[in-house]
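Only one protein chain is missing from this complex, and each of the others stays in its spot.
What follows is chain A.
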Amino acid sequence: MAETDTQREAVLTAVERVTDRIAEEKGHLTDLDSAIGDADHGANLDRGFGKALAAVEDSEDDPAEIVKTVGVTLVSAVGGASGPLYGGSIMTASQELEGGITADSSVAFAEAYLKKVKDRGGARIGDKTMVDALTPAVHTYKKSIEEDELSPVTALSKAVDAAERGVRFTTPIRANKGRASYLGWRSVGHPDPGATSTLYIMEELLAVASEYCEGDVETDAEADQSPEETPGEGAE
(Lines give C-alpha, C1' and ligand atoms only; values in the text may rest on other atoms or scores of the structure.)
Protein backbone atom coordinates (compact mmCIF):
# COMPACT_ATOMS: atom_id res chain seq x y z
CA MET A 1 0.00 0.00 0.00
CA ALA A 2 1.32 3.44 -0.86
CA GLU A 3 2.19 5.64 2.05
CA THR A 4 -0.67 8.01 1.37
CA ASP A 5 -3.10 5.10 1.41
CA THR A 6 -1.81 3.94 4.76
CA GLN A 7 -2.05 7.41 6.18
CA ARG A 8 -5.58 7.78 4.85
CA GLU A 9 -6.60 4.48 6.35
CA ALA A 10 -5.10 5.44 9.69
CA VAL A 11 -6.82 8.83 9.69
CA LEU A 12 -10.17 7.27 8.85
CA THR A 13 -9.70 4.65 11.55
CA ALA A 14 -8.91 7.41 14.02
CA VAL A 15 -12.07 9.33 13.10
CA GLU A 16 -14.07 6.15 13.54
CA ARG A 17 -12.55 5.28 16.90
CA VAL A 18 -12.95 8.80 18.25
CA THR A 19 -16.57 8.87 17.10
CA ASP A 20 -17.27 5.55 18.85
CA ARG A 21 -15.59 6.65 22.03
CA ILE A 22 -17.49 9.94 22.19
CA ALA A 23 -20.73 8.02 21.62
CA GLU A 24 -19.83 5.72 24.52
CA GLU A 25 -18.95 8.62 26.79
CA LYS A 26 -21.84 10.83 25.73
CA GLY A 27 -23.77 10.30 28.95
CA HIS A 28 -20.74 10.78 31.13
CA LEU A 29 -19.73 14.00 29.36
CA THR A 30 -23.26 15.29 29.68
CA ASP A 31 -23.21 14.53 33.41
CA LEU A 32 -19.95 16.43 33.79
CA ASP A 33 -21.40 19.34 31.86
CA SER A 34 -24.62 19.33 33.91
CA ALA A 35 -22.57 19.98 37.00
CA ILE A 36 -20.88 23.14 35.73
CA GLY A 37 -22.26 24.00 32.30
CA ASP A 38 -25.38 23.63 30.23
CA ALA A 39 -25.49 19.85 29.91
CA ASP A 40 -25.03 19.64 26.17
CA HIS A 41 -21.35 18.80 25.70
CA GLY A 42 -21.84 15.05 25.25
CA ALA A 43 -24.76 15.42 22.88
CA ASN A 44 -23.11 18.17 20.83
CA LEU A 45 -19.84 16.28 20.36
CA ASP A 46 -21.65 13.03 19.64
CA ARG A 47 -23.74 14.68 16.95
CA GLY A 48 -20.68 16.46 15.56
CA PHE A 49 -18.44 13.43 15.27
CA GLY A 50 -21.29 11.34 13.92
CA LYS A 51 -21.67 13.80 11.06
CA ALA A 52 -17.91 14.15 10.62
CA LEU A 53 -17.53 10.40 10.25
CA ALA A 54 -20.36 10.28 7.74
CA ALA A 55 -18.69 13.08 5.78
CA VAL A 56 -15.35 11.30 5.36
CA GLU A 57 -16.28 7.62 5.35
CA ASP A 58 -15.04 6.00 2.15
CA SER A 59 -13.21 9.20 1.25
CA GLU A 60 -10.46 8.97 -1.34
CA ASP A 61 -9.04 12.38 -0.41
CA ASP A 62 -5.56 13.09 0.87
CA PRO A 63 -5.20 12.67 4.63
CA ALA A 64 -4.88 16.43 5.16
CA GLU A 65 -8.07 17.02 3.20
CA ILE A 66 -9.90 14.43 5.29
CA VAL A 67 -8.74 16.08 8.49
CA LYS A 68 -9.91 19.43 7.15
CA THR A 69 -13.31 18.00 6.26
CA VAL A 70 -13.62 16.65 9.80
CA GLY A 71 -12.90 20.15 11.12
CA VAL A 72 -15.31 21.91 8.78
CA THR A 73 -18.04 19.41 9.63
CA LEU A 74 -17.50 19.79 13.36
CA VAL A 75 -17.75 23.57 13.04
CA SER A 76 -21.30 23.37 11.84
CA ALA A 77 -22.48 20.14 13.46
CA VAL A 78 -21.25 20.80 16.99
CA GLY A 79 -22.43 24.41 16.98
CA GLY A 80 -22.21 27.02 19.70
CA ALA A 81 -18.72 27.99 20.81
CA SER A 82 -17.51 24.38 20.75
CA GLY A 83 -17.90 24.17 16.96
CA PRO A 84 -15.30 26.86 16.23
CA LEU A 85 -13.07 25.67 19.08
CA TYR A 86 -12.97 21.98 18.18
CA GLY A 87 -13.69 22.12 14.47
CA GLY A 88 -12.29 25.49 13.44
CA SER A 89 -8.97 24.67 15.04
CA ILE A 90 -8.72 21.32 13.26
CA MET A 91 -9.66 23.07 10.03
CA THR A 92 -6.84 25.60 10.39
CA ALA A 93 -4.25 23.15 11.67
CA SER A 94 -4.95 20.67 8.85
CA GLN A 95 -2.87 22.91 6.57
CA GLU A 96 0.22 21.67 8.42
CA LEU A 97 -0.42 18.17 7.09
CA GLU A 98 -0.64 19.06 3.43
CA GLY A 99 2.84 17.73 2.75
CA GLY A 100 1.96 14.41 4.37
CA ILE A 101 1.89 13.20 7.92
CA THR A 102 5.34 12.99 9.48
CA ALA A 103 6.67 13.35 12.98
CA ASP A 104 7.50 16.98 12.22
CA SER A 105 4.20 17.82 10.59
CA SER A 106 2.29 16.21 13.44
CA VAL A 107 4.10 18.47 15.90
CA ALA A 108 3.27 21.46 13.69
CA PHE A 109 -0.36 20.34 13.60
CA ALA A 110 -0.51 20.02 17.37
CA GLU A 111 1.02 23.44 17.89
CA ALA A 112 -1.22 25.12 15.32
CA TYR A 113 -4.23 23.51 16.93
CA LEU A 114 -3.32 24.67 20.42
CA LYS A 115 -2.59 28.19 19.18
CA LYS A 116 -5.91 28.47 17.42
CA VAL A 117 -7.84 27.21 20.44
CA LYS A 118 -6.12 29.73 22.68
CA ASP A 119 -6.46 32.64 20.25
CA ARG A 120 -10.09 31.96 19.54
CA GLY A 121 -11.29 31.07 23.00
CA GLY A 122 -9.00 33.41 24.92
CA ALA A 123 -8.47 30.85 27.70
CA ARG A 124 -5.17 30.38 29.47
CA ILE A 125 -3.81 27.62 31.65
CA GLY A 126 -5.67 27.53 34.93
CA ASP A 127 -8.96 28.81 33.54
CA LYS A 128 -10.45 25.31 33.83
CA THR A 129 -10.89 24.57 30.13
CA MET A 130 -9.67 22.18 27.48
CA VAL A 131 -6.52 24.29 27.33
CA ASP A 132 -5.46 22.77 30.66
CA ALA A 133 -5.32 19.29 29.11
CA LEU A 134 -4.17 20.37 25.69
CA THR A 135 -1.23 22.59 26.61
CA PRO A 136 0.80 20.04 28.60
CA ALA A 137 -0.06 17.38 26.03
CA VAL A 138 1.19 19.43 23.08
CA HIS A 139 4.30 20.59 24.93
CA THR A 140 5.10 17.05 26.00
CA TYR A 141 4.59 15.71 22.50
CA LYS A 142 6.82 18.36 20.96
CA LYS A 143 9.62 17.90 23.48
CA SER A 144 9.45 14.10 23.22
CA ILE A 145 9.83 14.23 19.46
CA GLU A 146 12.20 17.12 19.00
CA GLU A 147 14.46 16.94 22.02
CA ASP A 148 14.18 13.43 23.39
CA GLU A 149 13.91 11.97 19.89
CA LEU A 150 11.31 9.45 20.96
CA SER A 151 9.13 7.65 18.48
CA PRO A 152 5.81 9.35 17.72
CA VAL A 153 3.86 6.59 19.48
CA THR A 154 5.93 6.87 22.64
CA ALA A 155 5.69 10.65 22.44
CA LEU A 156 1.94 10.45 22.05
CA SER A 157 1.71 8.09 24.98
CA LYS A 158 3.53 10.64 27.14
CA ALA A 159 1.25 13.35 25.79
CA VAL A 160 -1.81 11.35 26.86
CA ASP A 161 -0.36 11.04 30.36
CA ALA A 162 0.18 14.78 30.42
CA ALA A 163 -3.39 15.41 29.28
CA GLU A 164 -4.68 13.11 32.01
CA ARG A 165 -2.82 15.09 34.64
CA GLY A 166 -4.24 18.22 33.02
CA VAL A 167 -7.79 16.92 33.44
CA ARG A 168 -7.12 16.12 37.11
CA PHE A 169 -5.72 19.61 37.49
CA THR A 170 -9.03 21.13 36.37
CA THR A 171 -11.01 19.46 39.18
CA PRO A 172 -9.96 21.51 42.21
CA ILE A 173 -9.70 24.87 40.45
CA ARG A 174 -12.24 27.59 39.83
CA ALA A 175 -13.41 28.29 36.27
CA ASN A 176 -12.49 31.63 34.72
CA LYS A 177 -13.69 30.98 31.18
CA GLY A 178 -16.76 29.59 29.53
CA ARG A 179 -20.12 29.03 31.09
CA ALA A 180 -18.69 27.35 34.16
CA SER A 181 -17.10 30.66 35.15
CA TYR A 182 -20.51 32.03 36.08
CA LEU A 183 -20.72 29.47 38.84
CA GLY A 184 -17.69 31.02 40.51
CA TRP A 185 -16.63 28.89 43.48
CA ARG A 186 -19.34 26.34 42.77
CA SER A 187 -17.31 25.16 39.78
CA VAL A 188 -14.65 23.82 42.15
CA GLY A 189 -14.62 20.04 42.59
CA HIS A 190 -15.71 19.09 39.09
CA PRO A 191 -13.40 18.16 36.21
CA ASP A 192 -13.81 20.26 33.09
CA PRO A 193 -15.91 18.48 30.42
CA GLY A 194 -13.87 19.93 27.53
CA ALA A 195 -10.58 18.83 29.06
CA THR A 196 -12.11 15.41 29.67
CA SER A 197 -13.33 14.92 26.10
CA THR A 198 -9.92 16.09 24.90
CA LEU A 199 -8.33 13.28 26.86
CA TYR A 200 -10.76 10.69 25.47
CA ILE A 201 -9.96 11.75 21.94
CA MET A 202 -6.23 11.59 22.56
CA GLU A 203 -6.54 8.11 24.07
CA GLU A 204 -8.20 6.86 20.90
CA LEU A 205 -5.58 8.50 18.73
CA LEU A 206 -2.90 6.77 20.73
CA ALA A 207 -4.62 3.42 20.30
CA VAL A 208 -4.82 3.89 16.54
CA ALA A 209 -1.23 5.12 16.32
CA SER A 210 -0.06 2.07 18.22
CA GLU A 211 -1.90 -0.26 15.86
CA TYR A 212 -0.42 1.37 12.80
CA CYS A 213 3.07 1.64 14.27
CA GLU A 214 3.38 -1.94 15.41
CA GLY A 215 6.57 -2.50 17.35
CA ASP A 216 6.87 1.22 17.57
CA VAL A 217 8.69 1.28 14.29
CA GLU A 218 8.89 4.83 13.15
CA THR A 219 6.81 4.77 10.07
CA ASP A 220 5.73 8.31 9.68
CA ALA A 221 2.25 7.62 8.66
CA GLU A 222 0.94 6.08 11.79
CA ALA A 223 2.55 8.01 14.47
CA ASP A 224 1.88 11.35 13.01
CA GLN A 225 -1.60 10.98 12.25
CA SER A 226 -2.69 10.40 15.72
CA PRO A 227 -1.17 13.52 17.09
CA GLU A 228 -2.70 15.48 14.36
CA GLU A 229 -6.13 14.62 15.40
CA THR A 230 -5.34 14.54 19.00
CA PRO A 231 -4.85 18.14 19.62
CA GLY A 232 -7.53 19.07 17.25
CA GLU A 233 -10.37 17.17 18.55
CA GLY A 234 -9.44 17.31 22.12
CA ALA A 235 -9.05 20.95 22.11
CA GLU A 236 -12.34 22.22 23.19
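Note that in this section a contact is a pair of C-beta atoms (placed from the backbone, for glycine too) under 8 Å apart; a residue touches a chain by one contact, two chains touch by 3 or more; residues count from 1.
Here, contacts and distances are computed from a predicted model.
K.L.:
The chain that is not shown, which UniProt protein name from "Polyamine ABC transporter permease", "Monovalent cation/H+ antiporter subunit E", "Dihydroxyacetone kinase subunit DhaK" or "DNA-directed RNA polymerase" does it carry?
P.N.:
Looking only at the record, the undisplayed chain corresponds to "Dihydroxyacetone kinase subunit DhaK".
K.L.:
Have a look at A:Ala23, A:Ala43 or A:Ala81 and name the one touching the chain we're not showing.
P.N.:
A:Ala81
K.L.:
Just one of A:Val11, A:Leu53, A:Met91 or A:Ala159 touches the chain that is missing; which is it?
P.N.:
Residue touching the chain left out of view: A:Met91.
K.L.:
Which residue among A:Gly99, A:Gly122 or A:Gly184 touches the omitted chain?
P.N.:
A:Gly122
K.L.:
Which chain A residues touch the hidden chain?
P.N.:
Counting over the whole complex, chain A touches the hidden chain at residues 72, 75-76, 79-81, 83-85, 87-88, 91-92, 120-122, 179, 182.
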